[in-house]
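Selected chains from the complex are presented in situ; the others are not included.
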Amino acid sequence: MKLPRLAPHVVDDAVARALREDLGDAGDITSNATIPASATSRAVIAARKPGVIAGVDTVCAAFRQVDPAIQIAVEAGDGARVEKGDPLFSLEGPSRGILSAERVALNFLGHLSGVATATAALVDAVAETKAQIVCTRKTTPGLRALEKYAALCGGGRNHRFGLYDAVMIKDNHIAAAGGITSALAAAKSAIGHMVKVEIEIDRLDQLEAAIAGGADVILLDNMSTEDMKQAVDINQARTVLEASGNVTVKTVRAIAETGVDVISSGWITHSAPSLDVGLDFK
Amino acid sequence: MKLPRLAPHVVDDAVARALREDLGDAGDITSNATIPASATSRAVIAARKPGVIAGVDTVCAAFRQVDPAIQIAVEAGDGARVEKGDPLFSLEGPSRGILSAERVALNFLGHLSGVATATAALVDAVAETKAQIVCTRKTTPGLRALEKYAALCGGGRNHRFGLYDAVMIKDNHIAAAGGITSALAAAKSAIGHMVKVEIEIDRLDQLEAAIAGGADVILLDNMSTEDMKQAVDINQARTVLEASGNVTVKTVRAIAETGVDVISSGWITHSAPSLDVGLDFK
């Protein structure tokens, strides 16, 4: 799997914010009181459940921001599939710093690996079909860029990042614009030539108007798999078809087998359980 | 239930960050293209699953920051237990603004209500026992203050907010300080008179040293319910006992019935599924 490089500011800003949240003004009063400033330790971060890793850069940034003297060796990179007990990072350096950054590092790692693991579960379930699993804008506030990246680590793809980078015409837009045809026309006359346009339909009889209107992508919202299959047949590959609604590990295979191109899931970002990871001193 | 007032900056900063994340530089290009600037709408946010509400202030801030002309009526306050279909907010105002803020508002509301709902599930499970359910530092990076508040909305209490506001002595601190007695002594000699001290033990034979050392709270980490019961008997209410480890809706009742004072759960903040909420135009 080929992963993009996260922009440094995305990682650094999120980690700095989390460290301020955890250290506050008084800092790590427990470690300061009980551990000598000169003490050093070796520690390992390991998986306590199987899963897919995401967030390596955030872990490194957390320790580095707290104390640049901490040495970090990455044992399992982003996208790695790991088993319970697998080592993920080896650390060595000032004990206080390791303990002060521990919780922030683990919170990022567990959360993002949770997203990657949930994504991978859907991706695995649609193996051998052509369907791509994509994440949505139903992300945790403040963490969208990192969660989008975590979905890639799990083998998924990204839908648009925000309201700003692609057009998605939903029912209320259609109603306000006076129908599918006029909504698509309005969108295409307003946007630049580098922006894609998707439109959401929930009935098969809307499909031809959407294709004719020049939609790059058509979202089949909460349709039955029967209807999705029909949509695929009608479409004849003229445009990209995306399915959404009631996408779970149990349902996703049947959706993929309808022949849709893309399946979008909010669950992988807004409800993925954290992957259990822990740090132990050696 | 009596809820605290969130400091304005906690809400405003988190919402502003999320709106920047969703609107980016180009803004809501779909609504701008398809909806006239002068169009107004009425809309309702409703629960699509039963749950406990948290995050009302974030919803109001999201719409207000996008367009102060949007009028918001709160139909279900923080802490309210709602059923599928219950209205939560009524909105009226510029259509573009409502649609531009919708996703950010729902992301906060779903996430925080998810935390409240998960907390309430544990709280309900220990009803009639004296055990308090508390959340931990295993929170989503950047959202700790809001998640801590959501746990209160679900009927829980808060453990410490960060490394800065209370002492929690764990195994590595004990090892570095040379034992339970010296770790507690070191902590108490360093901190101020307004700071509580908790120490974590994982064996019953550590209990007397922890009590003798003057711990305000003792964490029984991953102990069996048998051992917890013994700890309660030994303690004779001399100090506060907290249980943690493997706390689920299924296990929590048995833990509470051991007589511990506090049960802490990371799950309610790091892995609670989002509560399904949606916005519909009227």
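Chains here go by letter, A and B, matching the order in which they are written, and residues are numbered from 1 within each.
Just so we're on the same page, a contact is a pair of C-beta atoms (placed from the backbone, for glycine too) under 8 Å apart; a residue touches a chain by one contact, two chains touch by 3 or more.
Quick caveat, the model's predicted, so the values are computed rather than measured.
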Which copy number describes the whole complex, given 2 displayed chains of the same sequence? 6
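Definition applied: only the chains that are shown with their structure count from here on.
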Would you tell me which residues of chain A are touching chain B in their complex? 14-15, 17-18, 21-36, 39, 41, 95, 99-100, 103-104, 106-108, 110-111, 114, 137-145, 161-170, 172-177, 183, 186-187, 189-191, 195, 266-267, 270-271, 273-274, 281
